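Every protein chain of the complex appears in place save one, which is left out.
Per-chain numbering from 1; labels A and B assigned in written order.
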Amino acid sequence: MSERAQRLLEIADDELILGWRDSEWTGIAPSLEEDVAFSSIAQNEIGHARALYELAAHHLGTTADELAFDRSPEEYRCAPLVQLRRVDWAHTIARHWLYETADELRLARLKQSDDPEVAGLAAKMDREEVYHRLHAQMWADHLRDEPRFRSAVEELWPYAVGVVDEDLRQALAQRLNLARDTSSIGERGDPSDEFRALWDEMTMVRRSVPGATW
Amino acid sequence: MDEQAFLEYVQSGGQVETGDWMPDEYRTKLVKFIEMHGNSELMGVLPEREWILRAPTLQRKLALTAKVQDEVGHAQLIYRVVEDLGKPRARCLEDLVSGKAKFHNVFHYPTKTWGDVGVIAWLVDAAAIISQKALLKCSYAPYARIMKKICWEESFHILHGRDVILTLMNGTDEQRELVQEAVTRWWGPLMQFHGNPIAAEDDPMFVWRIKSQGNEEARQQFLDGYVPQIWELGLTVPDPKLRKRDKGVWEYTEPDWDELKHVVTGHGPKTQERLDLRRHMLDQEAWVRSVVLAEAA
Partner (left out) sequence: MIFEVFRQEKKGAAFTHAGSVAAPDAVFAEAFAHEQYGRRHESVALWVVPRDAVREVTDFPDELSKTYHRVDGYSLKAKLKEARERAGAASP
């Protein structure tokens, strides 16, 4: 697989798995208004994954759905941060804030790509992410002094670091105002038990009638 | 205005706003009716959201997430109306999870397969939309106004449901069987959905023009619209008596009204589990409401 395809799959897998986790809050978020808002963010993430898979699929001779659902757990390239199962609001918002900031740095780089298709898609995603960043910052500002949020950020920081390339990690720490060690936990392509459980649920209907149209 | 004048007023199309005088009985029945609607949207979310995580294509995942999001949005609109009538959202949620307040029968049943996802969006939503359209001319104006947005958003739900069903029916034998099994299982609750056939004149909701249609009229509309859609796909309905008489009225086996009563009073197969989940999430995230959201619940 080409370097380009690998990179696209990394980001696509991040967006798909984070979107999957975030979509789990639809119907059970802390307030009805927040439920609607956060669901839009989850949908955008899935939408970004779809666009990225479509770009990769074109060159790999497959389809976006096949890339999204028909690989084995070992073949996914998502970051350890999104593999974590944390169905509580403090961790969800901490992850949201950390990820959106990391993704902003990553997208800024992608917008400079020599490949016009990649650069173009990055620009589109970036425009949609404006709302995500606004939303994440809004929550981070309000939870700044809340112990649950602060400890969640502490716990998730080393995972968040792994979302971006090494040379962007210092910038990430600065952007988040976290004077932190930038060593990361875990590696892309190493599926945790929590990820395997997610994959199981995510693919169960599709695997029930292999090759079918849904 | 006195009660009689108010009754004549609403029966001739008069609209009531939040601050207007209304008879106590009208206000009480209105709040209970609208609250039940809000509870139903909120509980209806639970059987469907499990399948968001299992959706077998990216398109289906997006569509199902958006559909459930709409339903949460509807709950938001509805509880705001109830709150402006004097009952705060937090109290509505408390009464819901304690079992004091009711929600529609269909949301007390399990979803077992992807076939359910299709059948719910195609048939259960269709039954609900018929009831909702009968609320567009509600005498209580704030409720009528939100029904407009609700009905508009439901239009994509119907298409999504149809798309899921047609794709399954054009697929493999296994996939067709998913649909048939789900239709068979959901038929009973669907027939009970619009409630026992009390005459419109005896139904306070109709008398006060809160809804513009009696229960039996709604059920007939559902059968008229959807039985042909079911049969034309080669699917069967588990009621040998179901047929349309010459005068255009549908005949069917009398639904089990005892089952309906039993279920809506909190004894459905999934009632307790779902209320427990709601209670669990409300408790777990109570800190968010007090730290950040203040009033919002």
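Observations, loosely collected:
Basically, a contact is a pair of C-beta atoms (placed from the backbone, for glycine too) under 8 Å apart; a residue touches a chain by one contact, two chains touch by 3 or more.
Everything numeric here is computed off the predicted structure, so don't read it as measured data.
Counting contacts over the entire complex, the absent chain touches A, B.
The hidden chain makes contact, of the residues B:151, B:207 or B:293, with B:293.
Considering B:76, B:131 or B:192, the position touching the chain not shown turns out to be B:76 (whole complex). Interface note for the absent chain: among B:37, B:67, B:89 or B:278, the touching residue is B:89. The missing chain lies against subunit B, touching residues 19, 69, 73, 76-77, 80, 89, 145-146, 149, 292-297.
Seen from subunit A, the chain kept out of the figure touches residues 31, 33-34, 36-37, 39-40, 131, 134-135, 138, 142.
Here, only the chains that are shown with their structure count from here on.
Per-chain Cα centroids separate subunit A from subunit B by 34 Å.
Those residues of subunit B that touch subunit A in the complex are listed here as 42, 45-46, 48-49, 51-58, 60-62, 65-66, 68-69, 71-73, 75-76, 79, 89, 114, 164, 167-168, 170-172, 174-175, 277-278, 281, 284-285, 287-289, 291-293, 296-297. Residues 20, 23-24, 26-36, 39-40, 42-43, 46-47, 49-50, 53, 64-65, 68-69, 88-89, 139, 142-143, 146, 148, 201-206, 208-209, 212-214 of subunit A are the ones touching subunit B in the complex.
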